[in-house]
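Certain chains of the assembly are absent from this excerpt, and the rest are unmoved.
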Amino acid sequence: MAEQGKYSGLKYFLVSSPSEYVVHVEINRPAKLNAFLEAMWIELREIFSRLSHDEDVRAVVFSGVGDRAFTAGLDVQAASQDGALNGDGGKDGARIATRVRRHILEFQDCISQIEKCEKPVICVMHGISIGLAIDMSCCADIRICSKDAKFAVKEVDIGMAADIGTLSRLPKIVSSFSWVKDVCLSARGFGADEALAVGFVSQALESKAKAVETAIGMASLISTKSPVGVQGTKEILNHARDNTVADSLKYTGVWNQGMLQSEDFKAALMSGIKKTKPRFEKL
Amino acid sequence: MAEQGKYSGLKYFLVSSPSEYVVHVEINRPAKLNAFLEAMWIELREIFSRLSHDEDVRAVVFSGVGDRAFTAGLDVQAASQDGALNGDGGKDGARIATRVRRHILEFQDCISQIEKCEKPVICVMHGISIGLAIDMSCCADIRICSKDAKFAVKEVDIGMAADIGTLSRLPKIVSSFSWVKDVCLSARGFGADEALAVGFVSQALESKAKAVETAIGMASLISTKSPVGVQGTKEILNHARDNTVADSLKYTGVWNQGMLQSEDFKAALMSGIKKTKPRFEKL
Amino acid sequence: MAEQGKYSGLKYFLVSSPSEYVVHVEINRPAKLNAFLEAMWIELREIFSRLSHDEDVRAVVFSGVGDRAFTAGLDVQAASQDGALNGDGGKDGARIATRVRRHILEFQDCISQIEKCEKPVICVMHGISIGLAIDMSCCADIRICSKDAKFAVKEVDIGMAADIGTLSRLPKIVSSFSWVKDVCLSARGFGADEALAVGFVSQALESKAKAVETAIGMASLISTKSPVGVQGTKEILNHARDNTVADSLKYTGVWNQGMLQSEDFKAALMSGIKKTKPRFEKL
Amino acid sequence: MAEQGKYSGLKYFLVSSPSEYVVHVEINRPAKLNAFLEAMWIELREIFSRLSHDEDVRAVVFSGVGDRAFTAGLDVQAASQDGALNGDGGKDGARIATRVRRHILEFQDCISQIEKCEKPVICVMHGISIGLAIDMSCCADIRICSKDAKFAVKEVDIGMAADIGTLSRLPKIVSSFSWVKDVCLSARGFGADEALAVGFVSQALESKAKAVETAIGMASLISTKSPVGVQGTKEILNHARDNTVADSLKYTGVWNQGMLQSEDFKAALMSGIKKTKPRFEKL
């Protein structure tokens, strides 16, 4: 089991271990619909950085505390007082631009840590799941939701193009560019059925409880597999998304020249033949 | 409202403004099933170039006049008399190749103007929608159709690979590469239901009238949003389609370093909090 | 009809010609569920290399002999004795890595020949279709299956990331990245309905017989088209998958500067007008 | 000889034809050191667009009228009154940004036309050659200069990063990135010898007259070659700069599948064998 101490002292997230090698990360600000303050995305980065190299972790479930929201996104009220986005520190256009850009890149970097985490992340969305909810879930590997989920790419409604990753990733993870443009340009809401139909989520469950249970089940299954195989699969799939088939094939060959020198390969082959359950070393 | 004068004197298109900030462009050669002559795609480029920078325009609906066809594509009879595609001007293979290439690139450039238009374009297809109909609609941001639409990627049936954009864009806007190959290699027809199922269109309405009405509704909704947010969203989504996630994130940060210095951001935030309807400056 | 002699002397495949210009390639090791030995993928490369330039061939159907399996993938028992993947030839990590990499790249190269074949390939999957079955079918242009097909991206279960092409191509041929990650990370099975829903296959037929018949019908239809148009369409669609829209448009223009100098173009135009059936020269 | 009428009515440029198939374009505002007004780069685009497809043209020499300057770059005084770069039309940051971006992209597009011109362009620089002089010369195929040339990437001295192409192209056309950074970050001047040593120019001649004569000689030599060979060489070299070797090889193959169907190929081969001077058809 993942050592609890590694993830203690957190202010905005709960981290638990529902089963061996599985970690559950929960956004924990339910009184504010799990809306994000700057301190939260910095904490988020820290958590997923640690998970990435924690050898007691093989799969991660990511969800939100409370019944009403996975997250309502950015805490707009707090953000509106953020120095980086308003005038303090000077009025020169280029200098404001520099502050704004640094702020965005830092914010992106925090959220992208979910994607960079070497272990698979399954995101469970329920209730209000808007704005930053979409940015973050697009970084996860697998997205599932409960039937009550209410999604929206909300940024256009605050006068801006979404800049923390939704527009960069969404066209590459769902089916229809027409649909992507529709929801991003109009900021209209959509529900679980629509999310499932276009492939944004791969399952829509009856309730949040059922969805979390399902995600933990998926994570537990993945955790029984060779971590060498699982982590290589995540890495290569993300690389494939951003590269040509020829480059991806080459990268895969170079990746596996190191990784096939593993006992996991032999152990898994053998247990397949002998119908036994393999045990894999930590990674 | 968009100033009518800017779009007067057109020969093959109707341009009207069904609501504030919304422009409706209609292909107007119904007697010939809206089939395209060379003069038409040159006029099309001119129209969408002007719309792109027209500050009275925030969203565009694109459809065809008449009941029978969005467009039957290239006017093949006329094209067969086109100098660039037959022998006049010499018989040397390389010189014919040069004329043909210049012609294709010019033709592509005209049609791509729909995509380059900085304002969102919603394409409404009905009836016969083949060949160039697919090329053009793939440049639009959102595609919807009426139930009677009859689609086909028809070019293989005239002995050629489609070269005005269908093959370049279709694999990136719908779900299934197997389906894309199927319809492009066989030139077989498909209807509204199939187009909806694979995500080629995001809605299939009862009738052309209903589809146009729906598109105008969508355009009107988009037109109430901040044009800074909307136009940035279109730009970044198109950039994301063609770039890695890392490059897209960086580009987004640089884009927004300029764009977040807008009153729209503050106005939209405020009106969200105060539940008022924001008004945005022209763009 | 494709000259039989060209494809005689094969050990693991049947090659026949069910109709003019159509070739049917069948994996022929049914007693072992069509599982692959190294000699088989080398033979496969040889077959598809020849088909690529065989002017008597315009479309290819690819399936497996027997009722139980398209293919159960790699013959794991045989592979486990493969020198390249175990210790013989030295124990130095870098030298093992080199042998392993060369082996993977050679293996990839054989399987990629299905994609490189200039003629369209329609893959028919039935029964057990796992591991290498997915790698190979992802190289085909069109995938269809029978209702009894049982698919799995099985490699994680043998302790490795799939390295013969599934992870490189699957994200680009189906709709939902969440679904791709789900099946690749868990190695779970999925059936024909799920494969159809996500767009992995474009049809799911009642039986293997029906699926093969359908594929031959599609191939026969494609074979009546201009081979200039068909082969150009395949080439440009595959190029589009791996390039930006701008680069794809340019490449298309350069491709067609040579290809529109064909009689096929004129013949097809004419027969369209005269409602006759065109005959095209071999290619 | 290039038909003079095609290039008459120009306000800021002289266009002449010093020898068959060779055109000489001269910036003609010597009283102002050939400094550029907006109308000038628009006229420049028009000229190079025409040259690109003018079959009487096979090579272009580009230089400046007068003894003192190739060009002193942007006419800063005029630019400082340019609406696009100052406040008229509103003060909103995003809207100013949009006007500025459109202006830059339009300006870049004009200058890039030198590169897009299908015929080789030889740029002759003399005297003051700063700012826009560098942007433009980087678009040319071959750069030569006279010994008195005084170069500078001057933009940092007006508080901005050069945005009309110098920073995009210079790293790809000279040898040393350290040198590029040095001259671009410091805006320091450099002379003909330094330009030659780093490969920015390929020749440094005694005087402007000698340099123009040399350029015309080079252009005349190139004009005796097959225009199919010459124009293909320019196209493929520019493509190579921006693509991987693998993609470049493929593009070259597709380019030449059309272009080797030329009589030029046979004529040149024959005249090589027979030691005669070949004549090539126009292109």
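Chains here go by letter, A, B, C and D, matching the order in which they are written, and residues are numbered from 1 within each.
To be clear about the criterion, contacts are C-beta pairs under 8 Å (C-beta built on N, C-alpha and C of every residue); 3 or more make two chains touch, one makes a residue touch a chain.
Only a predicted model underlies this, so the values are computations on that prediction, with no experimental measurement involved.
**Student:** Taking the 4 displayed chains as part of a homomeric complex, how many copies does that complex include in this file?
**Tutor:** 6
Methods note: only the chains that are shown with their structure count from here on.
**Student:** Show which chains lie in contact with chain B and also with chain C.
**Tutor:** Expected: A, D.
**Student:** So which of A-B, C-D or B-D is the twin of B-C, meaning more than half of its contact pairs are the same residue numbers?
**Tutor:** A-B
**Student:** Roughly how many whole angstrom separate the Cα centroids of chain A and chain D?
**Tutor:** For chain A versus chain D, the centre distance works out to 48 Å.
**Student:** Report, in whole Å, the distance between the mean C-alpha point of chain A and the mean C-alpha point of chain C.
**Tutor:** That pair's centroid distance is 33 Å.
**Student:** Which residue numbers or ranges of chain D touch two or more of the other chains?
**Tutor:** Only 93, 258, 261 qualify.
**Student:** For chain C, which residues count as touching chain D in their complex?
**Tutor:** Going through chain C, the ones touching chain D are 251, 254-255, 257-258, 261.
**Student:** List the residues on chain A that touch chain C in their complex, please.
**Tutor:** 120, 141-144, 172-176, 198-202, 218, 221-222, 225-226, 228-230, 232-237, 240-241, 244-246, 248-250, 252-262, 264-269, 272-273, 278, 280
**Student:** Per the contact definition, I'd like the list of chain B residues that touch chain D in the complex.
**Tutor:** These residues of chain B touch chain D: 53, 90, 92-95, 97-98, 101-102, 228, 231, 258-264, 281-283.
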